[in-house]
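Part of the complex only, each chain left as placed.
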Amino acid sequence: QSGGTLAKIAESGEVTVGHRDGAVPFSYYDDQQQAIGYAMDLCAHVVDAVKVKLDKPDLKINYMPVTGTTRIPLLANGTIDMECGTTTNNVERQKQVTFSTTYFVAGVRILSKKSAPIETMADTAGKSIVTLAGTTSVKIINDADNAENLGLTIHVVKDLAEGMLMLETDRAVALIFDDISIAGAAATSKSPGDYQISKQGLSVEPYGVMLRRDDPEFKELVNTTLEQLYESGEITAIYDKWFTQPIPPRDVNMNFPMSDQLKAAIANPTDDPNPEVYR
Amino acid sequence: MSYNWNWWIFFEPSLDGRNTYLATLLWGACWTIATSICAFALAMLLGSVVGVARTTPVAWMRGVGVVFVEMFRNIPLLVQMFLWYFVLPELLPRDAGMWLKQLPNGQFYTAVVALGLYHAARMAEVVRAGLESLPKGQRMAGQALGLTLPQTYRDVLLPMAYRIIVPAITSEFLSCTKNTSVAIAIGLVELTGSARAMQENSFQIFEAFAAATTLYLMINLVIVFVMRGVESLAVIPGYGEAQRKESLV
Amino acid sequence: MITLHNVTKSYGKFKVLSNCTTSIAKGEVVVVCGPSGSGKSTLIKTVNGLEPIDSGEIIVSGIRVSDPGTNLPMLRSKVGMVFQHFELFPHLTIIQNLVLAQVKVLKRSKSVAEKTGMALLDRVGLVAHAAKFPGQLSGGQQQRVAIARALAMDPIAMLFDEPTSALDPEMINEVLDVMVELAREGMTMMVVTHEMGFARKVANRVIFMDRGEIVEDAEKEDFFGTPRSERAQHFLSKILVQ
Amino acid sequence: MLSGFDYQVVINALPYLFLTGMTFTLKLTVLATIGGILLGTLLAVMRLSRHRLLSMPAAGYVNLLRSTPLLLVIFWFYFLVPFLAQWVMGSSTPVRVDPFWSSVITFTLFEACYFCEIVRSGIQSLPQGQSSASKALGMTDAQTMIYIILPQAMRNMIPLILTQTIILFQDTSLVYVLSITDFLGAAAKIAQRDGRLLEMYIFAALVYFIISLLASHAVRLLQKRVAIIR
């Protein structure tokens, strides 16, 4: 199919992987400023599959950092060919882009300081909270704010690091975002012991590789690759490498065994954006 | 892979669930205007003081002026915003820092201060240039009549200097308005920020940016229009004509 | 009235004034001349402290100008000064130009100041222009306003720095006429000018400067009769050749 | 918190900050300046042209970009450039443009407007008498431009152009909002990885300050050297 991603890659001889620069442990920078992480490993398999498919073993791979703001436009305008990070698969986004099979199931939760703990959205009433620009959390928070009349001051920042900074410096009492990411941020912060994560989840967030719409050929290739990893059980090794063992650059251990939701999603691969499917 | 235009997006409800996207953009424009006006008022005030300081015969005042100007114009505005927003509260005593951080609309005040000081440095140079463009004899004439130095500045030098720099003030004001957009880096949801938020959530990049650009153009036009009025108020009969004649000969 | 004793001033290594000594009695008119850059403007500006001096002494009507404690604004209000480029305040009307310092410095009421101002404008023949701005007058008219502005402060002496050299030839005389009249009325005047016709007519003494020194300081008759220094002779021959 | 100021963090980060970050910033500054001057001169000549077909579009472009915040322009071009490249190269899909080149294009297109105004006023500000004198000697319009106007205009413009370049150097920090690794971006990345924001921001401010200050000082010295004795 002309105009498809595979054709574009074949034509230009290069593929560009969009990644996040601080989404521990999905895609983030190590000591050498190389993008690494769970999602990056999965995407490496996709790239390998592309090489085989196009018979181009010396395919050039570009890495490009994206933010919540830039990831969708950059995918749409052809700057990146896939995005490997912590992007939630949901219905609104499906109008612009599409997603591979789900490779992680997160939930939005609240990170706060132990000295001023926050458990539920109601606890944040009248206070300043922070979340990340261009993410699904923004909508969740706004909906809660409107529904419960919380009178929140909502700060929307560029990335997780800035969000942590707001929380660290008491500009906000809570950082509300995907549980695994805030866990990563807290774990790699200066004093991990100061923070706590709420028990209650505000939503279910299936992650997938974000791809351009209307390109079934490429999506097929990505899905096949992932499903092969799921079937062969290779996924467990990759998962453990990032979630239950010490990871670079500072040998922090996320201690985050695979959830039942993810196990189910791996047993029955799906790219469904509907949260109910994963509950 | 082509881009899906959707101009109706402006009338759809935005993420906050209360306003349409158009309304959020207009709110953003209001923040832009408010920030810009407050910051520029600060810049005019401080800039005038520093600009005057740089032209006085008093050595230490000139020194302070130089330090102020060099300091605030040689650090990128974005970095200055970060310093004011993230670094300053940490350098203050704990309670003062906490108070600062929990100030409602903290980003707004920070943006006003950061922008105000940044543009004050540039206004100081403008005011100085205005004062220096006056014939040296004007200061002497004022003093020869027995006016004190402050009187000479207030009644003789500054009224002329301000008239001369009206065009420069206009362009500084325009630049200040544009620079408010840098405040998105500390989370102020002004016009560029609300366009960005609209883009993130609706994915209609070019509609959002086109609307923001149009609004900026309109704000610009209004400023230019108002400053034209100021300029015509500042005209002194005979003064400009003499200048114009001279440039012809 | 005005005494200068050993006045010296340098810009860096460059001596603008060296050991200038002279004095001007009440009612005397002294013309200062000399080549460009010889320090005439600087000398005349030291008299009311517009140019600070490095050493020496200047006494104006009993006040030591160069003393750090001297109230310079007060002194200056007593000594009128007229500049080469008029230096009217362009943003003020003619009458406002005359009123400003009377109100701010002499603390006169606005109405008194305006009355004084109008009387002086009448004297220089410019009442009709009171409401105009300086830019709307010709050079000669502007200079007459400048003289009126200085007179409004009731000065005890007047300093002129080349008052006619920025004027078109046709306008020089209207200004000189005002100055001649002033001299006749007994005003103490120190005038930097190249207008030797004026010097001949009203000066009591002529001071000739060169390279920061007072080379010649003579009665008018002596100066135009038998100038002693070669430099002064040379200068006069150049300037009077036409 | 200041008591915990950690110099070691800064020292460890130096190679990355300068080899990756500052290199990017300086390369971007230099290329955008060169591109901006070339395009800006072209725009200036167009604006000064008597043909409205040339002067109007140039004026429109310059005025449009000058009334838009640089940050918005950066967003615009970052997302638009691939489509532009597709159009220019006649490709069937939007073309991937490296963030570096995307930034170079953005800043070139933006700064050209400011350089245009510098060049234009540089040419216009010369006294009319100079070209009269040149023509009175029998020189043609072209000779007057080449031997009399441009050499003087250029010398008058050099300080302004260099000052604009220093502003450009500072403005490049705005690519931070796109997570591009310029100097500020590099500092921010280290800061977030090591949780040392204060150290990195203060250090970044210091570096920008010193470089800009030295550069503007150098411009002042140069200005005296190239200035025409008058």
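Going in written order, the chains are labelled A, B, C and D, and every chain counts its residues from 1.
The rule is simple: a contact is a pair of C-beta atoms (placed from the backbone, for glycine too) under 8 Å apart; a residue touches a chain by one contact, two chains touch by 3 or more.
On a predicted model such as this, the values are computed, not experimentally measured, just so you know.
*Asks:* For the entire complex in this file, put down the subunit formula using the displayed labels.
*Replies:* The complete assembly in this structure file has composition A x1, B x1, C x2, D x1.
In the analysis below, only the chains that are shown with their structure count from here on.
*Asks:* Using the stated contact rule, I'd like to know whether A-D or B-D comes out ahead in C-beta pair count.
*Replies:* B-D
*Asks:* On a CA-centroid basis, which chain has its centre farthest from chain D's?
*Replies:* Most distant chain from chain D: C.
*Asks:* Mind checking the centre-to-centre distance between chain A and chain C? Centres are C-alpha means, answer in whole Å.
*Replies:* Taking the mean C-alpha position of each chain, the two centres sit 82 Å apart.
*Asks:* Chain B to chain C: how many Å between their CA centres?
*Replies:* Here the centre of chain C sits 45 Å away from the centre of chain B.
*Asks:* For chain A, jot down the residues that touch at least 2 other chains.
*Replies:* Touching at least two other chains: 3, 69, 73, 76, 78, 158, 165.
*Asks:* What are the touching chain pairs in this one?
*Replies:* A-B, A-D, B-C, B-D
*Asks:* Which chain B residues qualify as touching chain D in the complex?
*Replies:* 1, 3, 70-71, 73-80, 82-83, 86-87, 90-91, 174, 178-182, 184-185, 192, 195-196, 199, 205-206, 209, 212-213, 216-217, 220
*Asks:* Touching chain B in the complex: which residues of chain D?
*Replies:* Interface residues on chain D, with respect to chain B: 1-2, 64, 67-72, 75-76, 79-80, 83, 93-94, 170-171, 173-174, 176-177, 184, 197-198, 201-202, 204-205, 208-209, 212-213, 216.
*Asks:* For a test of understanding, state which residues of chain A touch chain B in their complex under the given definition.
*Replies:* These residues of chain A touch chain B: 3, 68-69, 72-73, 76, 78, 92-93, 95-96, 128, 133-134, 138-139, 142-143, 145-146, 153, 155-158, 165, 169-171, 212, 214-215.
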